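Take this structure first; my questions come after.
The other protein chains are all here in position, but one chain of the complex has been omitted.
Residue numbering begins at 1 within each chain, and the chains themselves are lettered A and B in the order written.
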Amino acid sequence: MTERWNIPLMLAPALIIIVGLFLGGLALGLVGSFGYMPFIGREEFNLDAYRSILSSEGFYRSFLLTFHIAFTSTVIASAIALGAALALRRSFYGRTFISFLFQINLTVPHLVGAVGILYLFSQSGFFARLAYEFELISKPSEFPAMIYDPLAIGIILQYVWKEVPFIGLILLANMQTIGKDYEAAARSLGASRWQSFRHVLLPLLTPGLLAAAMIVFAFTFGAYEIPALLGQNYPAALPVLAYQSFTHVDLHARPEAFAMTMIIALLSAAMIMGYAYLSRRHVRT
Amino acid sequence: MAPGKNGQGLPTLVWFSLALLVTWLILPLLPLAVWSVSRSWYFPDLLPSAYSARAWTYVFSPTSDILPALGRTALIALGATFLSALVGLPAGRALGLYQFRGKAIVELLILAPTIVPGIAVALGLHVVFLKLGLAGTAGGVVIVHLIPTLPYMVLVMAGIFSNYNPDAEAQARSLGAGYFQTFYYVTLPAILPGLLIGSLFAFLVSWSQYILTLLIGSGRVVTLPLLLFNFASAGRNDITGAISIIYILPGILLLFLGARHLTGRNRTLENLKQI
């Protein structure tokens, strides 16, 4: 059945929705960041919002905090995921069971994980109680703050918790595609176990690992509910700050909210480009 | 390979680390279950000093807004899934079966919403939805949920159609089947398993949305995650625990159904980021 002529027809509804909602939303956010909001009767067009946030210390602190959260959790999750994937691809007793448990939180929403982390790591949480039990602390406030803390440890813990299986399963799927023969060839050519990992498997995995890391980075950089629940008020993560500015009673704060989300979008756009480049290169090799 | 390192079995240390990791992955879910049946659980008790079904009674009581929120969340997710399937199926077919000019751009465009954080899009859309009278309505929330669910559906369907041979349809047509007969008797059975898995995950993607619902629903379309957030912020740990358990059930169920499909297809997996 030749239906080439109606390829545009088949794509049109999806593209209309994505262009309309997604690109439209981004475009409105962009003009909004320039102060142009005709729907609420503001028709100016300037860079005031960017000027304003780029000269406020609060924005920089939020940006740095958000970058710290996204970067740290991505790196830690990637490293743990790589180790876990290397172990999980081998055959051992109990592998099916452990593999199942490994992916169990994949479908658990972030928010639930955040609540769980809250109950484990807050100063009256399970680990604080355990510390009390072993007489390491005598009252909750002596337990190191990991929730609402300046280093965002709780937030990072939550992201690592959630992203390790995600990256790990992508790596496992990649390893399955690559197979074990490249490593076997390397071993036969005289590479030790470590060398065949370092010089053969790791380079083969790198595009997939980087692509997964980029997705995770973009997500953690722009996610609202986790820092909103587990983070401190000042400095707040960038998406939280943007939401606060957006819902501020003073409508003048809105362009700043838009400007902040544009910065988030710009960063994730860079990640998409990187991802597209890597996945294409991955296909070609 | 040298004896003892024959690729079968795992060194004890590695096995132990793996077990530790898996424990850590499950650990945060445990206090939720315990909280949901606890009556009093104060510092420094490791386990509750008294248990009760209070939280669960509250969840199922007609006066609480939890069951309506559950229904609302499910209906919104069903709506978004249905629309995504309807629109995503033909688009996935075009992308999976054919090479055409501009395909890379189309793919990038469809991939982009899965990576760009929702807040960057929803802030801009808010005022339009307000103007159109869609803000604060369940319909508006369904529409905005298409942003994460539709790309997901398109990519899953594209993956399925890339392993699909359309010649079977031509064969059916030449044997006298009409357009809709061909779809119903030939195409649909071939893609049904993929369509189901894709739909289940699209459902879950919508089910998990927080910020899109909060912004476009203007706080008036109260879904489970919004309730969960509120109860958690208010420190009602027992009810939070109970809601959490209800909230994760579809996902866990899905995992039992679809674990097999998760590991194989890369794209499917990458889109789980939306959950």
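We adopt the following convention: a contact is a pair of C-beta atoms (placed from the backbone, for glycine too) under 8 Å apart; a residue touches a chain by one contact, two chains touch by 3 or more.
Everything below uses one rule, namely that contacts and distances are computed from a predicted model.
Engineer: Looking at UniProt, which of "Pyridoxal 5'-phosphate synthase subunit PdxS", "ATP-binding cassette domain-containing protein", "Acyl carrier protein" or "Glycerol kinase" names the chain that isn't shown?
Structural biologist: The chain we cannot see is recorded in UniProt as "ATP-binding cassette domain-containing protein".
Engineer: Specify the residue from the set A:94, A:144 or A:203 that touches the hidden chain.
Structural biologist: A:203
Engineer: Who touches the missing chain here, A:182, A:197 or A:277?
Structural biologist: A:182
Engineer: Can you tell me which of A:23, A:191, A:253 or A:269 touches the chain that was removed from the display?
Structural biologist: Only one of A:23, A:191, A:253 or A:269 touches the chain omitted from view, namely A:191.
Engineer: Residue by residue, what part of chain A touches the chain that was omitted?
Structural biologist: On the chain A side, contact with the omitted chain comes from 181-182, 184-193, 195, 199-200, 203-204, 284-285.
The definition used in the following text is that only the chains that are shown with their structure count from here on.
Engineer: Would you pull the chain B residues touching chain A in the complex into a rising list?
Structural biologist: So the residues of chain B in touch with chain A come to 5, 7-10, 14-15, 17-19, 21-22, 24-32, 35, 43-46, 86-88, 90-91, 93-95, 98, 100, 104, 106, 108-128, 130-131, 143-144, 146-147, 150-151, 154, 166, 169-170, 173, 204, 207-208, 210-211, 214-215, 225, 228-229, 232-233, 237, 240-241, 244, 247-248, 250-252, 254-255, 259, 262-266, 269-270, 272-273, 275.
Engineer: Give the list of chain A residues in touch with chain B in this complex.
Structural biologist: 1, 4, 7, 9-11, 13-15, 17-19, 21-30, 32, 37, 39-40, 80, 83-84, 87-88, 90-93, 98, 100-120, 124-126, 128-130, 132-133, 140, 158, 161, 164-166, 169-170, 172-174, 176, 193, 208, 211-212, 214-216, 218-219, 221-225, 228-229, 239, 242-243, 246, 257-258, 261-262, 264-265, 268-269, 271-272, 275-276
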